[in-house]
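Here we show just some of the chains, and they stay where they sit in the whole.
The letters A, B and C name the chains in turn, as written, and every chain counts its residues from 1.
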Amino acid sequence: MSQQSGYGDDEYSEDARRAIRSLVGNNEASIFFTAGGTGANLLSVASHLRPHEAVISAQLGHIVAHEAGSVEATGHKVLTAPGVHGKLTPEQIQSVVDRTNLFTFAEPKPKMVFISNPTEVGTVYTKSELAAVAAVCKKLGLLLLMDGARLGAALTCSKNDMTLKDIYDLTDIFWIGGTKNGALLGEAIVIKDPASAADFPYHMKQRGALLAKGRVLGIQFRTLLKDDLFFRLARHANSTAAELSSSLEKMGFEFWAETESNQVFPIFSPALVQELEKGFNFYVWEHLDDGALVVRLVTSWATEPAQVKKFCNAVEDWSKRSKVL
Amino acid sequence: MSQQSGYGDDEYSEDARRAIRSLVGNNEASIFFTAGGTGANLLSVASHLRPHEAVISAQLGHIVAHEAGSVEATGHKVLTAPGVHGKLTPEQIQSVVDRTNLFTFAEPKPKMVFISNPTEVGTVYTKSELAAVAAVCKKLGLLLLMDGARLGAALTCSKNDMTLKDIYDLTDIFWIGGTKNGALLGEAIVIKDPASAADFPYHMKQRGALLAKGRVLGIQFRTLLKDDLFFRLARHANSTAAELSSSLEKMGFEFWAETESNQVFPIFSPALVQELEKGFNFYVWEHLDDGALVVRLVTSWATEPAQVKKFCNAVEDWSKRSKVL
Amino acid sequence: MSQQSGYGDDEYSEDARRAIRSLVGNNEASIFFTAGGTGANLLSVASHLRPHEAVISAQLGHIVAHEAGSVEATGHKVLTAPGVHGKLTPEQIQSVVDRTNLFTFAEPKPKMVFISNPTEVGTVYTKSELAAVAAVCKKLGLLLLMDGARLGAALTCSKNDMTLKDIYDLTDIFWIGGTKNGALLGEAIVIKDPASAADFPYHMKQRGALLAKGRVLGIQFRTLLKDDLFFRLARHANSTAAELSSSLEKMGFEFWAETESNQVFPIFSPALVQELEKGFNFYVWEHLDDGALVVRLVTSWATEPAQVKKFCNAVEDWSKRSKVL
């Protein structure tokens, strides 16, 4: 029955689940596969919040300005805090809650905290940072959701001191990104509370996230989780980023954020950016007051050393030429 | 502070609450005042349901086809059952739930049952009927909401064997209609679960239902609940309807529904309806197969015996004239 | 940039679009790919309707009771008509509109008509039937959306007298089902109005329907639309169903609906159903008053003649045995 395979009870999805359950240390863990990250986020939020409840996020959080108002479209407000290097702190979470309590019923009631690991600027939470966030959430009665679009990169970078089990233990919902780590599509949502998990397929169906042939997603994760492939691919992305970052640093460039995982944020002049745009794809992340530009470079499992070299050479060539001029 | 008076903690609203608490037999009962019935219903539904949950109603239920899709606009589906004389039965409720379980996750999950007392066709629940509905709701884990737009009429009609306390005990949420029983505006929503009640002002604020000057509504109910006024007004509406119904019955007319409270549904010929429309306001409720029309006559606290007489005379005159023709 | 491939401007998606544009006879036709049918429907509805607007469907329409309230979750009511053999007729559409106009503002305003071709019971629209529906939609100012989950089957069955171009010309939005016709996933939504089409990516992003790697969907359709594969697969499903239907008919069985495409609805006794459930997957579609059961058998591109034979043999064996008993 096609309906059944939609719930991913095909053998591939079950294999993938077994692998994830082993990693999180719970044989009963509830795991659901969706096609993409925006869907994973809006589903996680909407399935856990009631209409008068809102979700807290750092300003850079993906749900704030990169998902076309997907959370608002489910009826919920996103309450933002500035974030520190893209990460939410217990103080900032408390601050948002205090702010909503200033005038009675003026703001919707915070009920969930949204964090990404790594953050949207590639910084990662340490175990104690995550534990501190989890603790304030518990104290304030807030659910904790972790967007793991690049979770592989977070877990394999040098700064990391956490396992998937730590993340499972410290969060209420988190998802493991497949799409950004080698999969054609697919994210695996892990929901800790059995009652929430029991009703989750309703939400998936209702929001159009349930695939008739769930094995399409199951296969992705089964493959990724075999032979450490998921982590190897992420490790490659990280090390490639580290090389790139290191090369640029040697050339004397400064960075807008430290390179902790697979995102590099060098500060370039507009002229250099203009030159590089001829041959490379990247975002101009920010315009600094002095006219300089922060550029965002993302490496992936597929980034070849030759590409990094080519990029760095282009930067170096331009630097030489402009020094001459 | 105007915000406070919005929550109806002014003295008028508090007086009104005291009166209602006394009637329902609970000094702690949570009571909220809204301006109108559509708002009372959409608030009651949306504040208690999560996105994947739906509300069950009889086909004639006001939320089904008379509130411009207000429930759907909050994201919820209304699952309908035929109803029996406008009333939901335990069997029909069970039937809807069974229907939604036929195909896994195909329908949203029923979570609330909506009934009106009196129903939209003026029929009323007996205590044992309501208790049976409440019992099946309990068994199926469904909340029970009662729309009491004309609750005064239900409680004062001859068929009634319930008190407000019975209704409070048997439902999870119910509201007492002021607008249709003498008030300029106002409905009093009574919410039994303290946790739901604690968050209810968020929903009221969010849906634009919180008035800055809540005493406007408090005054209405304080006045109505003094000196039995609420019940006297309703009793008048009922007895006026009984007279009207009785007179028409004596003239030989048949009825589409029994006159149990303040609505009368005589069956008239199109020619008679055409004649009556010249001088009176009423709805053509239904077109019968044989071409006859069911007309809906509603009396109120303000209906004068003279009006009833005038109407009956007009009917009688026409009847005589058409017999002559 | 991964964002771009989400909009399906990769070469695979562009190839697929070219093929579809050729079939619909418009080189500028706007085409979007989503992963599944529930998503295609809720997106098509929500992107074209304003909050006070509703969609009309036959009672059997997939959005009515098979998508977990997905349309209601976007805030819209589904107004149903009985349907005739699962199809909407101009009279029934007019009837729903008249019904909503009975009491001013009592119902949301119909703005779209939803039909499926084939219907959920396998029946197909003829060109003149579709043209009649399109005409009444035009007259009443309603948009016409066609769910084409099994459109391949509709277009290749013997009764069909339409082309994809006819469908494009007669509807405002329609989608071509890939998932149910050989694809791993994927539906192609065709939107005629350029203004609606221009904004459609916002809706896709907002509802979590935009895939980062759109080529995943593009490849499916490019492959299906090459060498007539899409139509060959559908033709196979239809002819297989025709054989199955014919065999059962020869055995003396009656049908609940005529077999027009790839769905067969024989009427079986409960005992036969019980026997068949041991070896085959199918739905019991309906319980008839006399105790008989309507069973729904669906063939696909993958159904082998041997499976049909096996099923028919099982039926025949049981029939023989029970005649003996």
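Convention: a contact is a pair of C-beta atoms (placed from the backbone, for glycine too) under 8 Å apart; a residue touches a chain by one contact, two chains touch by 3 or more.
Given the structure is predicted, the values throughout are model-derived calculations rather than measurements.
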Whole-complex copies, counting every chain including the 3 in place: 4
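FYI, only the chains that are shown with their structure count from here on.
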Same vs different contact residues, chain A with chain B, by half of numbers used: same
Closest chain to the centre of mass proxy, which here is the mean CA position: C
Separation of mean Cα positions, chain C and chain A [Å, integer]: 36
Averaged-CA centre spacing for the pair chain C and chain B, given as whole angstrom: 40
Whole-Å separation of chain centres (CA-atom averages), chain A against chain B: 50
Of all residues in chain B, the ones touching two or more other chains: 51-52, 74-75, 103, 105-106, 108
Residues of chain C touching chain A in the complex: 1, 34-43, 67-70, 73, 179-180, 184-185, 202, 205-213, 216, 281, 283
Sites on chain B touched by chain A in the complex: 3, 7, 46-47, 50-52, 74-75, 103-106, 108-109, 199, 201-203, 205-206, 210
Chain C residues within the chain B interface of the complex: 51-52, 54, 65-69, 72-77, 103, 105-108, 283
